[in-house]
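A quick write-up on the structure given underneath.
One protein chain omitted, others in place.
Read from first to last, the chains carry the letters A, B and C; within each, the first residue is number 1.
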Amino acid sequence: MSDNSDIRNMFPILKSRVNDNDLVYFDNAATTQKSKEVIKELERFYLQENSNIHRGVHHLSQVATDSFELTRKSVKTFINSKFTHEIIFTKGTTDSINLVASSLGRLLKKDDEIIISEMEHHSNIVPWQLCCEISGAKLKIVPINDSGELDMIIFNELLNSKTKIVAITHISNSLGTINPIKEIIKLSHENNAKVLIDGAQSAAHVSIDVQELDVDFYCFSAHKLYGPTGVGVLYGKEEILNQMPPYQGGGEMIKEVSLHKTTYASLPHKFEAGTPNIAGVVAFKKSIDLLENFGLKTIKEHEDALLSYATKELKKIEGLIIVGTSENKSGIISFNINGIHHYDLGVILDKMGIAIRTGHHCTQPVMRKFNIPGTARISFAYYNTFDEIDRCIKAINKAKDMLL
Amino acid sequence: MSDNSDIRNMFPILKSRVNDNDLVYFDNAATTQKSKEVIKELERFYLQENSNIHRGVHHLSQVATDSFELTRKSVKTFINSKFTHEIIFTKGTTDSINLVASSLGRLLKKDDEIIISEMEHHSNIVPWQLCCEISGAKLKIVPINDSGELDMIIFNELLNSKTKIVAITHISNSLGTINPIKEIIKLSHENNAKVLIDGAQSAAHVSIDVQELDVDFYCFSAHKLYGPTGVGVLYGKEEILNQMPPYQGGGEMIKEVSLHKTTYASLPHKFEAGTPNIAGVVAFKKSIDLLENFGLKTIKEHEDALLSYATKELKKIEGLIIVGTSENKSGIISFNINGIHHYDLGVILDKMGIAIRTGHHCTQPVMRKFNIPGTARISFAYYNTFDEIDRCIKAINKAKDMLL
Amino acid sequence: MNMSINEIENEIVEEFEMFDNWIDKYEYLIDLGKSLPKISDSEKTKENIITGCQSQVWLNAKEKDRHIIFYADSDAIMTKGIIAILIRVLSFQKPKDIINAKLEFIEKIGLKEQLSPTRANGLVSMIKKMKIYALGFEQKL
Partner (left out) sequence: MNMSINEIENEIVEEFEMFDNWIDKYEYLIDLGKSLPKISDSEKTKENIITGCQSQVWLNAKEKDRHIIFYADSDAIMTKGIIAILIRVLSFQKPKDIINAKLEFIEKIGLKEQLSPTRANGLVSMIKKMKIYALGFEQKL
């Protein structure tokens, strides 16, 4: 697929002009652009179905509920969970992880241990720190090597009978590393630890089968899957979700409320207190449909090709250092150029219409490990092209000329 | 304003046909319909600005952030808070209340007391029950009288030096009662208790000035203010928010993360972990603009007129009993008809195109107090008409004929 | 011998074809609801309640000569009408037939909207409960 104009036409914003240049959008790890279908579906919902869901007997409430629940079924199929009620809608990955850390955290005791890694996004660090602060459990860290890969030997050493939870990212948002989560899950289960996988960077890029992975929790955000902002997914195994205390209290999540005692609703409602982002969830279905139409295999092939081409071209730039050089990478490239601050590079590329992200990417421990203040980061989506990479490389060279 | 076709034209869904009848939408307390402007703004954002916010240096990220922060300023003006950073964006009222109950709850001790009332929505009951469960604090309940009003004498008796938090709804979603929150806030402050007001049913119907009220926390949901789903507001006084521990951990809310210690960002970011509902927040501004253009005084006058007309007409129906008969009511009418179950009434009204809500309205303690399984509830928005009330009354009479 | 489930379904479909508006259909359902024998308060137990937010349904079953007899009640009359139809179809049938019943008549008589997961105490949970009873008896027999 070298001419993907059909696909690009589905995403109207890609035709934007920025600072008198055609936009090159390489900030997909932060958020992806939305297809016409997703935007139209939001509009359709508000024009035709808008109503609060569940428990309403009137027509709009019925159709709105049906649309909402249809997305849940789509997500179930998309990640192949066993039950539809294992799909909990949240605000985003961060919300999903906090839900688990807070709820499961209430079952932890003083000597319990939680394992995370040095490459986690702050959203998969801070909730566990808060959880340890409250429960007294201890946080153990899997370090990364100079290629930006998990040190699996140390991971194995850290695992022990006190380990209750292992929370690891599927794909690193600053390094691009794809972690061996299947192995991590297997080893953790052998130690009776539950595993949460942060799938924020993976769900739109590699195909996920939660049953095959045998993962206990899997989290991702719709906005990184060509879907709307304000929608997240928490997949959890039925059995574990049933054992967990509720996270938020409110409408929807109760069975019976008296002023002194409350019993909770069954899954998924137990974890969906309050009016959800109804329109967002409904429109999210269109982005899952899109991903399934493209096919994750095809998506991955295209993005892998972009990754190797861009890596090859970037390496030609003198003084450019790629941070994160695992063999097993997703379409994310972090780099620095000797003598140039990432911020300067970002500002100048922006002037040429090229949107990249610069900074620590919410992974300060990774920056500390490599002893750098931040990186410039290019991240791909299915709609990106080789031509855009050429423009980006040219722009980097121009910026280098200006800055050095 | 008896011909409000201008206003109705702003809300396209109001022209729907339901079961071969023109829709009469009287379920506004559950969620309001959205104006064209709000829907168009969502579309505009996704077509022109979509990007992740804060910390990005590229153009889209800048404009998206500016749009997002503009809504924060609008909300500040709308409720007249002292600082813009006192406005925290959440998922909804339920999320806002849970944030406070969880965070402030961590500062509570065993003998502390929290006061709520018998008329609270489950979203203002269950979070406090969870909070008491964790902290050991005690929950005290202000009962309501037969008119559905708070018993202020008992409220006064319950207040004491152990009272740390008072959480009361501004307007009851099942009874319509407008509570004397100014007095409640004053009395609570005299006892050094902090006050959270659940404004879910008020922010679109009466004008709010948080500084004049001197309220500590005020919560509401955009979707009940003609705005998008998945967006809520937590107003909190700067000083108190600063003292509170963070609620969720993740991106945005940190100042510096190391693997073993994290310092938190300043307000409002400290309480906004993860990618928010960016598009929703941006579009929310259009609904605040709308409310300000209409003017809350004008809105209240119209809704008050609808309330008294509907009340008068409903009372003519033999066997109809209104639940919630305070002198001081907002545009919400709960009722039952002798010998008829609210569910049957709801189903038959729906067949005639009239959308009302039936059930316990997430206020089971209110139902228990009145010893009823539920009610039929009509609730108004600014776009409703006297004509719609006439159609509803006719339909109720027809349903009564069928059911009795 | 009793009529089979299929035969009764067809009979009901024919009856409903006579109605050309929802009012007649709903009035018929209401009449059915009213005519359903009440069950005593002592039979309204926690075990046989089908909980929901809108209306409560109590459903009991007995076995007689290898056939199942259903009894039910509800506080909402429309709901009762719907159970009355289900009982007419499934009562006095063999457990096995109940378990295997496809109940396609529901769609045909235009009560499909009642199948929505959102209608609390919709048909779905009633049918489920009836099939669970049948399953229980089947295993005992």
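Just so we're on the same page, contacts are C-beta pairs under 8 Å (C-beta built on N, C-alpha and C of every residue); 3 or more make two chains touch, one makes a residue touch a chain.
Just so you know, these numbers come straight off a predicted model, no measurement behind them.
**Q** Check the options A:S188, A:Q201, A:T358 or A:T385 and report the residue that touches the missing chain.
**A** Candidates A:S188, A:Q201, A:T358 or A:T385; residue touching the omitted chain: A:T358.
**Q** Given that one chain is not shown, which residue among A:I348, A:V366, A:A381 or A:I396 touches it?
**A** A:I348
**Q** From the listed residues B:E69, B:E238, B:D289 or B:D390, report the one that touches the chain absent from this view.
**A** Of these options, the touching residue for the absent chain is B:E69.
**Q** With respect to the chain omitted from the figure, which of A:G199, A:P228 or A:G374 is a touching residue?
**A** Going through A:G199, A:P228 or A:G374 one by one, A:G374 is the residue touching the chain not shown.
**Q** Suppose we count only contacts with the excluded chain; which residues of chain A make the list?
**A** Looking at chain A, the ones touching the missing chain are residues 19, 341-344, 346-348, 351, 358-360, 373-374, 402-403.
By our rule, only the chains that are shown with their structure count from here on.
**Q** From the mean C-alpha coordinate of chain B to that of chain C, what's the distance rounded to whole Å?
**A** 39
**Q** Touching at least two other chains at once: which residues of chain B meet that condition?
**A** In chain B, 19, 343, 346-347, 358-359 touch at least two other chains.
**Q** Give the residues of chain C touching no fewer than two other chains, as numbers and ranges.
**A** 53-54, 120
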